[in-house]
Each structure stands twice: as C-alpha cells, then as structure tokens.
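A short write-up of the structure that comes next.
For this view, one protein chain was removed and the others were kept in their places.
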Amino acid sequence: MAMKKLINDPDNLVQELLEGFALAHGEQVCLTDDRLVVRAREKEQNKVALVTLGGAGHEPALSGFVGEGMLDISVPGEIFAAPGPPKVLQALKTAQREAGILFIVLNHAGDVLSAKVAGDMAAKEGIRFEQVLTHEDISSAPRTDPDNRRGLVGCLPVIKVAGAAAEAGRSLEECAAIARRMEAGMATLAVAVSGATHPSTGEVIAEIEEGTMVVGMGQHGEAGGGTQPLKTADETAEIMLEALLDDIDAKAGDELFVLLNGAGATTLMELYLVLRRVNALLKERGITLARSLAGEYLTVQEMGGFQMCVGKLDEELKALWDAPCDAPAWTRS
Amino acid sequence: MAMKKLINDPDNLVQELLEGFALAHGEQVCLTDDRLVVRAREKEQNKVALVTLGGAGHEPALSGFVGEGMLDISVPGEIFAAPGPPKVLQALKTAQREAGILFIVLNHAGDVLSAKVAGDMAAKEGIRFEQVLTHEDISSAPRTDPDNRRGLVGCLPVIKVAGAAAEAGRSLEECAAIARRMEAGMATLAVAVSGATHPSTGEVIAEIEEGTMVVGMGQHGEAGGGTQPLKTADETAEIMLEALLDDIDAKAGDELFVLLNGAGATTLMELYLVLRRVNALLKERGITLARSLAGEYLTVQEMGGFQMCVGKLDEELKALWDAPCDAPAWTRS
Amino acid sequence: MKALDYPSLIRAFEGVIASVLEQKDHLSRLDSVGGDGDHGTTMARAMGKVADALAAHGEEKIAVLLQEIGWAILGVDGGAIGPLLGMMFLSMAESAEGLEVLEGEQLAAVFEAGLSGLLAQTKARKGDKTLVDALVPAVEALAAAARAEEDLEAIFSAAAEAATAGAEFTKTLQARFGRARHIGEESIGSADPGASSIAFIFNGFKKGISDHA
Partner (left out) sequence: MKALDYPSLIRAFEGVIASVLEQKDHLSRLDSVGGDGDHGTTMARAMGKVADALAAHGEEKIAVLLQEIGWAILGVDGGAIGPLLGMMFLSMAESAEGLEVLEGEQLAAVFEAGLSGLLAQTKARKGDKTLVDALVPAVEALAAAARAEEDLEAIFSAAAEAATAGAEFTKTLQARFGRARHIGEESIGSADPGASSIAFIFNGFKKGISDHA
C-alpha cells in the first residue's frame, strides 16, 4: 500500500495542518505562537477551563473539540504522538484561573506521562486543576483493570458534558464529578476493516487481511482484538453492542447515548446502517437510545472501520449533552 | 480491490441508510413513508420552500443539507442514481405553497430528466416553483457550454444562501436570483487519488493508478480529467486554484469563499494543508478568502481526493452565508 | 396479423422483459466504459416494474396498460433511462387513448408520439450517441411498415433491425449526452448502453409478437 496522500514536507505536517485548521475554523479557534489551539472567544475567568492534550493525525480530534461549551485549550503533539510536557505546562499556565482547570487525559502511555510531568510542575506552581483520565476501551483490558484500558473516542462525550457544566458556571469539583460519572458509565470498542498509512513515514498502520475485520483495534492501529471474516453491518453492530452493554451492565429501562466514530474511510452510509441496527437491538432489550452521534470525530487517517461508544445518561447528563456548543467538530444551537 | 464495507442486503441499502440517518439527526430531519427527507420542524407556509433531488451514496449529501436555513425536502434516489419523477412530483406537492418552491437541480442527466418530467407535471397541477440548475464543474466543459457542466459540491453554498434568503422571508424571485448569482460566480474542480467500490454492485468506481492523481474526476468516478503523477498538497492546491480563478475571472479585491469537499478517504488533515496554501495564493493575488469550509459534504463512498469549489461573495451573499442554519451537515448558530 | 390488440401487446412486453433481462450484465458493462456501470441494473429494475404492471392488469385497455408501464418505469430510481422510457410510454398511452387495437396509421402514430414524448425530454438528437440513435430509426422503420399495411411480424422485424443497426452505429460516435460525454473520444468503439437497450426492447417486441403469431 503506497501512500496516496496530499501532503508537503512531513516535518512541517502538523504545523501546516494546524494553520489550515485555524483558517477553516477561525470563528471558533485560534492557533497560538506556542502551538496551542485555544478558543477564539475566551471563556470568562470565573468559569472552569477545560484542557486536553494528544497526538495529531486524528483530525478533527482533539483540536476540533475546542470551542464554546467544550474545550478551552487543546495541546496537539506530533502525528500520533503526545506533546511534550513543556507545551502541556504552557497550556495549564495559559488556562490558569481561580476557578480551576479540568484536565482531561486520554489513557495512552505518552499522554499520561506527559500529563503527569506537566501536572506535577503545574502543581508546584500552584495552578489549580483536576485531572480526569478517560479509559473506556473494553478490548484492551477488563473493567477491573482500568489502568490498561485505552482512551478512545469516549473523550468526546466527556468533554461535551463537562464543557457544558463549566460553561454553566459549575465548580471544578462538580465538573470533575460530571466528567467522571460520564466516563464511568461508558465503554468503547473499535473495529477495523482496512488499513492506513502513517502520513509522515509512509508506513502501513495496521494491515488488515482481505475479507476480514479486526474487532478491538486501537486508535493508532495497535493490534489487540480478534481477526474475523468481514461481517454485515447488522452482525457487526450486534457483536459490538453486546460486548459494550455487557461491560457497562446496561439494563432494561436505561437510557444510553451511542456514538459511532468513523475511522476515516468508512462512509457515513455504513455508520447509519449500524446505528439503525443498534437502535433496534436496544429496543429489544427495553433500553432507550436517548442520544446518538454518527460521524468522523477521532480518525486514524484513512483507516476503514469505526468505534462504537455507548454510555449511560441521566437527566443531568442529557441536559448537558443538549446544551449549546460551538466547536469545529460539534455545533449545537 | 474487494469491497471492505459494512452493509447488509444491497437491495435495502438506501432505505436502511436513510432510517439510520433519520435516527442520527432526529432533531433536524424526518424520513417520510414515501421516502422523502423533510425538516423536523416545518418552515412557515409563507416562506419559500427549497427542494432538491439526487442519488444516494454521497452521504451526508444531499439529505444532510435538509434543515432550518437550508433545504425543506430532499428526494433521495438509489445509490448514485436519481429518484424517479413520481417521487420528485410528490416532493413538490408536499412543499407546495403560495410563496412557491425553489427547486434546485444538479446538472446530471438523470436528475435533470427526472426534474423535468416532475416539473412539467407539477406545473400542470399549478404548483408554483422556480428551477435553478447548478453546473459548476470546470472540467466537464468550458463556461460557454453550461449545459455540459456537471453539478458538483457547489450545490451546498447555493442551498445555504438561498435557504437563508427563504428563511428571511424573501420572495421566490429573490431567492432564485440569489441562488443564480451564487451559482454564476462559482466553479468547482475535483481531484481523485484513490478509487472506491460501488456499495451495491461491489464494482470498482474509478481505478486510479498507483502514484497518480486524476484532476477533473466526476461525482461518481466518471473520467474526464488528466492523469498526472501525485503531487504535494501545495502543488495540487495551486493547479486547482489557478484553473478555478481563471474560470470565474477572479481579480484582486474580490472576496471569495473556498469550499474543500473530501471525497471520502482523504483526511481533514490534507484538506487543511490545501486550504492553508489556497489562502497564501489568494493573498498573493490580492484576493480575500472571505469564507471557507473544509469537510466531507458530498462524498463518493471511500474515494480518495476532494473537490475544490470557489465562488464570489458580495455583502448580501456573505450575510446569507453567515445566517444561522441547522442541518446535519452544516450547523451555524 | 395486422392489428395489435391488448393480448398481443401483453405478449410483446413479455418479449421485452425477457430480451432485456438476458442482457442485464452486458448493458452494465457497456455503461462502465464511460458511465457509472448501472444501466443493466436499472433496466432490470425497470423490467421488474413492467412485469408487476403486466401482472396487475385490470382494465384490458391498451392506453391504460401503456400508462401503467410508463408510470412504473418512471418510478424506478435509476438515473437517466427512467424518465426517458417512462415518458415514451406515457406519450404512447396518450396517443392510444380509446383505441381497442392499433393498426396501420394508428400504430405508426402511437409510436411516433412515443418518440416525440421522449425527444421532448432531452436536447439529444441523432448522432449524439444516446438511445435516440436507435429509437429514431426504429420508429421510422416501424411507422413506414405500418403505413404500408405490412403485418405485425414484418413491422416489428423492420423496427428491430433498424434499432439494432442504430445501436451498432453508435459505436462510431462520440458521446455528447449523458455521463459518457465526459470521456470524450474514449467513448468511440463501444455502443451506447441506452441505444443498446432500445435495440433489445424492439427485438423483444418482435420476439413477443412472433412467438405467439
């Protein structure tokens, strides 16, 4: 598989893409000189700020989640690689305020390590923040081993509800509790049907054999799941949903959100087929599909496949989900 | 290239995908029993309605453009195939009102023929409508031969400004004039870097040789352009922009919108690189990038590549572009 | 037999269905050259609708049957071909209004009305490499033979032959309408799918009528 990408010098890739991103979404975000993505209109200082960090190459994530009602700052790293601690520390300093910072970290070794170093330094400087780790990938470890669960697209609903809470003026403790409640009730599983190439090295990310699919694929093509023959949309929906409902122990009467996150090459058409089946399966179990999202949020370049993320909602979380937001990847009026 | 798609029975594909689509965007759209996609909240009867038609398989287009401030009804056909005239007539009947209907048709043989038959029948029944044809593909014919120019993603800005005008209570004549002004000032060119498969037949749509790209690709993989070695993002941006600016005869001092429409597998990352270069090139010429959009709007399954659409803006068109809208593929608050 | 009555019209359409379905893959392959490769699929779907219309025939009236077939074909979500063929049959229906049988001048007039109805939908004319290149000679041959009071077999043989020749002739042409126009000169050498469909339709009429003559 040769690279079929329209890029320039790989060494400038992230800087260039961020410049284009800021141009495309100038009403919502700005790119600072120290390469942080911040909101175009700053949030009031008396409200909690939300900060996250993570590798690039997953567009629109994570910088696409910056905007009113969502993140205040995202710290992009290199392609698939976390930003170093100095940049993250810079972000925490920029966001510093009495109300505090909700610091959302996806559970990947690099992100966690960078967040820890930066967080320790920020704490020494008296910056007030609470860290929330997202780790909802059921393929990487059971619920009893949370350290080893990766953070996948579940960061999006967490950012949405916590961001809405912050916008509503809730305290740092409350925002953190909301984020943790959302996080605790959710689970994600990824399936891959075709591979992709690394945009800077040209190397293959995840080789998927013809006619097969891999359930449990990581965010960067890391292996981890079972290879099986390519199934129909309905069958795939069933396999994935069942595993996810098991993990969160969903019961009749529950209200859930379902988020289908296209990996890159998989069409919206396919995601709609899956969502249709998910809805039918939930109905059979007496569970309500209370909210849903289908689209490309956290991609893996041009990989084929998607992540299914489901999570429990209560009245408060639903209201926060429905609150207005204005970020490149999610606008609600 | 074997099909790597998560689908079910190809014969139910469009119905199923529309059901999923309506589920995912239930706040914005409904799917009727006669398979029209209509707005969830109907527009006031004293305002002009917007109707369009077109094949499926291009998700989120065209049904993704239904919503407040945009379309009232879209009539989906089969995969890549126009809906038959009876359904289109049904849509015109559903939208019928004294204020009239703006009937937007993309210039493709099937759509045009279906629209003509339905339109003739609707006219006989006294339904008031104005048809606007979009045909801005510069690769299929020169500006002097408008009949032979295809309608590509340019339908989106046309629908946006005309939809905003309708929402603002402008008359049918005014809405049509606005749509035609937008249409007349714009031009689109497509580039493809990798092929796709037809989701119902599994057949290859557009075989693109390794290491090459095709400029001037049609919306369904129809040939029509020149095959050339794959270029960088910057070079590709230059080649395409130059041809487009020539076509619309853009001059220093002009204000333009630029819309980059991913074909399916091409990443947002790449579109951002292209947009960045487009902005620099426009600056060099003294032209203002007044508005921009980068994303997947009118796809060709998992094809790699994108369409670049540029068009002239004036104060009124900018205001209409900025007006709020709430459709699955475009939300502005 | 010189007059086309309701039962023979039914048989004629049965011939059309068989003839077109047999060529489904061939038609799609032709459409792959410069189009989107769906012509055979669309025609097959149209034939399914025609079969439904034949099966449902209530009133045994030529005009009603033609109208139902026309609407059935219009109802196919299938791109260019549906509106063209659908309007052809609807126009034939209008012209056949009230007639119990079609013969001589009336038979010629009904097919000519079909041709006009189709031509009213498009700017394509002979030489543009579309179905028009097969339909015009087919209807001309049919009308001439009908006006010469030949019998049905001869009339439809003449039409089928002319349609086949017309479709064959499109191989020498460059597409100027439909999706295939975008490939320009590359379309030369291969027959137009729509024209080929017209040839299979008229050959189907002929076979439907001869088999039961």
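Order of writing sets the chain letters: A, B and C. Residues in each chain are counted from 1.
Note that in this section contacts are C-beta pairs under 8 Å (C-beta built on N, C-alpha and C of every residue); 3 or more make two chains touch, one makes a residue touch a chain.
What you see is a predicted model, and the numbers here were worked out from it, not measured in a lab.
Engineer: Using the contact definition given at the top, list the shown chains touched by the missing chain.
Structural biologist: Touch partners of the hidden chain, whole complex considered, are A.
Engineer: Of A:9, A:125 or A:203, which one is in contact with the hidden chain?
Structural biologist: Considering all chains, including the one not shown, the answer is A:203.
Engineer: Specify the residue from the set A:81, A:95 or A:186 that touches the hidden chain.
Structural biologist: A:81
Engineer: Looking beyond the chains shown, say which of A:150, A:276 or A:291 touches the absent one.
Structural biologist: The missing chain is touched by A:150.
Engineer: Suppose we count only contacts with the excluded chain; which residues of chain A make the list?
Structural biologist: Output for chain A: 14, 55, 77-78, 80-87, 108-110, 113-114, 116-117, 139-140, 147-148, 150, 198, 200-201, 203, 205, 218, 220-224.
The working rule: only the chains that are shown with their structure count from here on.
Engineer: Which chain is the middle one, judged by CA centres?
Structural biologist: B
Engineer: Could you tell me which chain lies farthest from chain B when each chain's centre is the average position of its Cα atoms?
Structural biologist: Of all the other chains, the one whose centre lies farthest from chain B is C.
Engineer: How far is the middle of chain A from the middle of chain C, if each middle is the mean of its Cα atoms, in Å?
Structural biologist: 55
Engineer: Taking each residue of chain A in turn, which ones touch at least two of the other chains?
Structural biologist: none
Engineer: By residue number and range, which residues of chain C touch two or more other chains?
Structural biologist: Residues of chain C never touch two or more of the other chains.
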